[in-house]
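This structure is in structure tokens; I'll ask about it shortly.
Incomplete set of chains, arranged as in the complex.
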């Protein structure tokens, strides 16, 4: 079978979106890159400050409520449908719930050929990159660095602590299953 | 039946995304707002400068190729699946192909309760707003102002030339069918 979906999971500032863009550059076919960040931006502004939506605490903590979960579930179904309709899709997500988050994706992506990739980055390094990028609440990187991987099963793990995004992308690309001769 | 999808179609700088955000603010339930702009951003950077992808000419002309059409078709299926899975969705698109573009959406959204909304803006006014926003190639607004509506059938049309986005959103919200008592 041919890989249809690549799921990149890792904490904030671990380098997932950079790897996604590098994957798009090194893979011969066009891949769509979707991110939970774009889901959050697609939601009503009011959901970013409500208990039922998604809340970003000043200390970097993130909590999500019932309405967020409902829209997220529908969004996952939509991403799966894009892949079933023929689009190759790279998903960039933070499994806030660890193994439980993966199960939600597994259910949505049922029947598709998925490559599960863990994107690791040492907590202190990710925290430093969070300061350097300047557009995230300080503390998110540290609080998610370990938690996002709890109980999650991967086909492959990369670590951006001392490896560039492009090199990580090449490692991932080499693991794609392909029915091409 | 209850409206599940609102499709906003209009030329560049006609005010669609502003209306989408106002709709999210005035509608009591949470709606996702998705845009063809986010589709373009989800594509590989290389597709933004290739004949098979999407090309933005210096005069504001936009042309799309085979690979763009394929990813777009899968994206439409995905948006439809989000709606079928229970998410209320506002789609913000430019029907570059007029009636033909609408048919593609009709096929993807088959079975869903859709409100088709035309977002008009006088060409000269849209061209002025294009200058004011400063992030679009000059000429897109003028070249799409009429072309995007060619042969398209609407449930409702709004005109932002002399009406604010919030007022347009209220007019659209009043037209939503609802099964609520």
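Think of it as A and B in the order they're written, each chain with its own count starting at 1.
As a working rule, a residue touches a chain if its C-beta (ideal position, glycine included) is under 8 Å from a C-beta of that chain, and two chains touch if they have at least 3 such contacts.
Not measured: the values here are computed from a predicted model.
Undergrad: Wait, 2 copies are placed, so what's the full copy count for the complex?
TA: The number of copies making up the whole complex is 4.
The working rule: only the chains that are shown with their structure count from here on.
Undergrad: I'd like the Å distance between the centres of subunit A and subunit B, where a centre is the mean of that chain's Cα atoms.
TA: So the centroids are 27 Å from each other.
Undergrad: Mind pulling up the subunit B residues that touch subunit A in the complex?
TA: By the definition above, subunit B touches subunit A via 21, 24-25, 30-34, 38-39, 42-47, 53, 67, 70-71, 73-75, 77-87.
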